[in-house]
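For reference, the structure discussed in these notes is given below.
Every protein chain of the complex appears in place save one, which is left out.
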């Protein structure tokens, strides 16, 4: 990716070597998407190093080309460098395994945990940050929380075009093989510049920025909202949910205790408990659960570990009314529809607020700077960006067992009419209107 | 680029080794743009090999996945392969040096010459094509002229997404370093498929096609319409025009005769004369002209050879009225405005009919094929493509000597007010309205 | 890596979707080396797909260019394709987590297990292979065991330049960022050709083969024998060894049972037990052990999980005599030298028999074929290869806690002379002769 990671500060090296940071090696960046894009096995560890490296390059460029000379002149103050670098490196340190789903089931919050890891005196991370100054841990945390006073530092880590997004878009594109998710990082870094209220881009960099926006758009459509990945997420959600319900109902397997998950089942976990989790801990318990006497738990564990995704079909307002009937058919051939069906909207996934219809005022806009210093907002200049803006509509999908479309050889004959009817409700991957079907 | 060029037919090898084809080594693909993008030194020879190679890969894919079984089934008939490959290899064989400008001054026509090279019995190319069959030269020519009966073969070479465009966009992006001009050729080849009326793309390839369209858009904006390249084209046009005028007026240099250009000055050239031309022939004469007693000819030759582009500023309907005054100022400091100024519109450049406002019905649309076989036109499915469609507006530029903005140290003081006024008419690269300027 | 994996057979698709194969997603290809080369997070799953893909490309090339016409003519018989592809895909299916070390401690054998997975009727892999024919599982196993009658198929999977080595060298080079471990796969595939006794290379491919040999040499020196990776392997070995000893001594933690490892502690495991293992299972137990009351177990688990490698120094015959004294010093500051020191020779690592001094007759040599059909062994033609041959000497290293060179701030003062003496025994990463030291 970035060829080399240059580490210039001992503090950075020491942070990398902490237990909390090393743990990120064992958490995949893309979660269930790594089951679809088979090369995408990279971890949050490498992504975090990448964000650090991109930030370092931005700082170098700012310091070389736009150093501040008098306070308030909008230039870059290189005393901010270490704060920016630490925030970059640590911005994801609170992530756990399969965060989105885990948080859904167990109500954890990776952003709060990130802050806690930085500021809680018992972590190795905190001990190292404190060596810089007593207030340093809180300063770094405030950058991640976007409350830090210097908007340049904040926007380096969190804005429409920040080191985090640039690294993950490029990295995910690279490892998923999505060539059209790439953009020209070197050129973007060259056209970035600090100004009084944050970070802008020189006008001659408009096309580089445009290309970044298009790439991001394509990554969302192609990777982050991939229907098979979402279906694996559905399975994971139902699997953890089932285990939790069995535990709450006192029905879990006596002979085997998922020690490391108990604090979460019991809603009484501390930071130590959280830091013991990683992808391997979850899959180890799934390996146990695959042999559970509870058939649904065992089957969902099998489907997740052995990658048996659900199928899905797109529906919209006009076809939504058919969902109850589809569920009836699924139930009638023997599936518990609570665990084997789901609907989701790509908007329910965590994603860029640029695409989020619920966010009316995205935090930052992208500003281009003319040669005479005046600023123009990107979408007022770029036909392309203006075109994309507001056009993203997402899709709603109904998930169901693939057996509905490909019943096995040992399926009872009497179910065949149900399968036939079910199949006739879907064409070209979409639910069809019944009158169209006639 | 394409890693390797696989040549499977002796005919292809023999065509490559003809005098007419080897000559393409001495003609740069990008003409004046190679003076701006310094790595873009590639020739029409390598581009032509590339188009051959892309076509070969399309044929391989079609033959492997979609061979025809019964006539009219829309499958690929591999008997067409050699015709397609020859048309691909030879589609540009009629190009001369700096074609666009050369044609403007000397009224040559590279498309007519391509046909002539293929069908005229004295060329080596024709002799080799005739070995296949007596009608083969004309068949290959008809593919290039889009009159060949099989639309799949025609669209392979000439359509919105053809082997020619795919090769030159990728190749030009690669050598100009315009990373955002790249797209995923392998994926596009995988989703291309023949059908009854030509070539379509499977629906799951929509994003790959989308990315191609965006890349093409970006290459036009960034490379093909680059203002400095256009300014070098202006100089070249004025230089050849000046030489022609001097010759017609009987004022050309007696001691030196541009033998190889005389047939063109005299409007009496034959194919042999045309085939003697290449980039080096023109620049050799420019080297002579640089020492001409005619000061304008000598200076324009110097500006072209030594790369001294004109400056330019964008104008529009509201600022066009100022051009006469600008020309007056330029004239008053001593420049002949016939040779040292110009206006052009990016639409005057030869370009893709997808962007050409003068073409109301582009030859082919891009068709996507659903799993059930039905076709949908791309812009009805893709938000991105729909957004770009019709949004391209080009720009109009006024070209003038850079001395107007940066007068040399030896400029007479009395001209300074003129330069000052001239400079004040332009802001952020655009002519400004006089009232805005106040 | 290989851009796309083309799957042409339903059997291959079904094999990929088996439980046994999906499990390879959870086993890193490079084991402890992934802790040193942070981008090298790829799994045996992606490697196995890669070996399949390279094999497919070899088969395509052989079938296109060298199909057999009469039996025994040395050409390629495409009926062998499916056998070759299955063997390629499954050659590593018996691997477990951190195989080398795991096998050392628990005496498992991944090659025997591979054969068992293929031929044991209860596996999903076997059930799918049997659909081809009753003898097919055994045939595929025999290719991997090198007893299959067709030497072309065997050498495709196991020889000096086989699909396995080509994929892992390229893949490991790519993900470790070791640019000089790359070679030109496309060119090698073009110069490979079948002959009566196996696979040879055309003489004009000599430089491509040469480059492969040099790359392999460099990967061994740079990656596979990397001293920090070896030191993490030492820690892993001591950690599993300690757990095993505690268990055998009845001293393991009552409150926590490592269910999935018990069959291995008890030397009574079946295939099911083995297939439940993956990297995550081991690290989950390490997470438990990190909190063990046994200090050595807890500390080694911490060192492994949190990546605290041992340091090492090279020694040779002349400096080996100092090791007991070094161990004494280490012991005297409080380390149990059984668990905190080790020696190893890079030859003890599993590696290519081309470099193995214990293998006197490597299975296959690399044969080059002259235009007239005669064969010449590579090292008789290539100066480079001849130069490397036999030159590889490996290195012997002594591993010790890094605290010996960087004692912490809280180290008792009285130990300082020991640390000083210890440090003086090592210069430029090597043990030095005592007289040199004076």
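As written, the chain order gives the labels A, B and C, with residue 1 at the start of each chain.
One rule holds in what follows: contacts are C-beta pairs under 8 Å (C-beta built on N, C-alpha and C of every residue); 3 or more make two chains touch, one makes a residue touch a chain.
As the structure is a computational prediction, the values presented were derived from the model and not from experiment.
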Option touching the unshown chain, where B:38, B:251 or B:325 are the choices: B:38
Identified contact with the non-displayed chain, of C:207, C:251, C:325 or C:402: C:207
Touching residue (missing chain; options C:109, C:122 or C:179): C:179
Absent-chain contact - pick from B:92, B:116, B:139 or B:278: B:278
Of B:64, B:196, B:251 or B:307, the one touching the omitted chain in the full complex: B:307
Residues belonging to chain C that touch the chain removed from view: 179-180, 182-184, 187, 203, 207-208, 210-211, 214, 217-218, 221-222, 370-372, 383-384, 386-388, 391-393, 427-429
Interface with the unshown chain - residue positions in chain B: 1, 3-4, 17-19, 22-23, 25-26, 35, 38-39, 41-43, 45-46, 49, 177, 256, 259-260, 276, 278-284, 287-288, 302, 305-308
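To be clear about the criterion, only the chains that are shown with their structure count from here on.
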Chain at maximum distance from chain C, centres defined as averaged CA atoms: B
Computed distance of Cα centres, chain B from chain A, in Å: 43
Computed distance of Cα centres, chain C from chain A, in Å: 32
Chain centre separation in whole Å, for chain C relative to chain B (CA means): 52
Residue numbers of chain A (touch at least two other chains): none
